[in-house]
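The complex appears here minus one protein chain, its other protein chains still in place.
A and B are the chain letters, set down in written order, and residue numbers restart from 1 in every chain.
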Amino acid sequence: MLLYFLCLVLFSIGIFCILRKRNLIKIIIGIIIAEYAVHLFFALVGYRAEGRSPIFTPSENIFNMVDPLPQALVLTAIVIGLAVTAMMVAIAIRIYDKYGTFDITKIRKLHG
Amino acid sequence: MNNKKEAAVPDPNKGMTIIVKTITRLTVGLILLYGIYILSHGHVSPGGGFAGGVIVALSFIHIMLAFGKDVALKKLSMRAASFFESLGALLFLLIAVIGFTGGSFFLNFFADKGEPFKLFSAGIIPLCNIAISLKVGAGLFSIFVILVMLKFTVDGKKGN
Partner (left out) sequence: MHNIIPIFVIIPLAGAFLTSLIGKKVKGVPDMLGNLSTACLLIASLLSISFVSKCGVLVYKVGAWVPPIGITMVMDGFTSFMLVTVNLVAFLVTVYSVNYMEKFTSKWTFYTLFLLMLAGMNGVIVTGDMFNLFVFMEIASVASYALVAFGTEEEELEASFKYLIMSTVGSLFVLLGIVFMYSYTSTLNMADMAAVLTQKGAGNITLFTGVLFLMGFGLKAAIVPFHAWLPDAHPSAPAPISAMLSGVLIKSLGIYTIARIFYNVFGMGAKFTEVLLIFGALSMVVGALLASGQWDFKRLLAYSSISQIGYIILGLAIGTPLAILGALFHLFNHSVFKSLLFLNSGALEYATGTRDMRLMGGLKEKMPVTGRTSFIASMSIAGVPPFNGFFSKLIIIFAAVQAGYIGYAFLAALVSVVTLAYFATVQKNVFFGSPSGALTASDGKVTKKWDDIKEPPVFMKVPVIILAIICIFGGLLIAPRFSQNFLKAATDALMAGKDYAATVFGGLGL
């Protein structure tokens, strides 16, 4: 139970970071933290007490293994996260190129 | 950098110190080999196309960090990386489409799928791994180069 609670804390830290921070890079870090909290939670969902890793070996039979599906899905989600993060960083650098600042209170050409 | 054998005659002004360069020279081949091992054994042991592709890309990024970007780009230019990225994706799609010959998209169409724990088995899965690793390796390397060079065109980073 504690693990799930810590997951929630991590997620909240990420969301707090997104909402409160003014620096573009810190916002990106906040998104990454929140994303990893979700991934961690997904991996925990597949956990089974006393389970072992779901790797098939020739020598022994496995009886109590953890659910492998969430791990595969988390891997996919991490790949997507990588693409999104690369995109975010690229845009942030270009914004820095144009505006000369990472402060979102100074990046305000759009309004209304 | 205009010397041909850049790895043999390192330019002392570019990149990191001689210690780092020497270690890099010794290890980078092993890293590349390890990446290829991971991707080619994806179907019999943990790992696979994505992990193998990342390690292959890391070996190039390793060169870049130690020797500077000119040396790394001479080994694998942006054009080549972009070509391999598209090629990997197309190859993956092609393997999936060939499944139609057996009646279904993404069908593992080899009649004899081999047996567990043998390298040459598992039908299309090793081929898919190779295609994915091409895509991931070239894609990750070009993302890194683009972010380093600060002279980027906004590019599609596809989640595959």
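As a convention for this text, a residue touches a chain if its C-beta (ideal position, glycine included) is under 8 Å from a C-beta of that chain, and two chains touch if they have at least 3 such contacts.
Since the model is a prediction, treat every value here as computed from it, not as a measurement.
Q: Out of A:I13, A:I29, A:M65 or A:A92, point to the residue that touches the absent chain in the complete complex.
A: Considering all chains, including the one not shown, the answer is A:A92.
Q: Please output the residues of chain B touching the missing chain, sorted low to high.
A: Residue positions of chain B that touch the missing chain: 82-83, 85-87, 89-90, 93, 96-97, 99-100, 102-108, 153-159.
Q: Just the residue numbers, please: which parts of chain A touch the chain that's not shown?
A: These residues touch the chain not displayed: 15, 18, 24, 27, 31, 34-35, 38, 41-42, 45, 69-70, 73, 76-77, 80, 83-84, 87-88, 91-92, 94-95, 98-99, 107, 109-110, 112.
Note that only the chains that are shown with their structure count from here on.
Q: Between chain A and chain B, what is the gap in Å from one C-alpha centre to the other?
A: Taking the average C-alpha coordinate of chain A and of chain B, the gap between them is 24 Å.
Q: Give the list of chain B residues in touch with chain A in this complex.
A: Its residues touching chain A are 45-46, 50, 116-117, 143, 146-147, 150, 152, 154-155, 157-160.
Q: In the complex of these two chains, what residues of chain A are touching chain B?
A: 55-56, 58, 75-76, 79-80, 82-84, 86-87, 89-91, 93-94, 97
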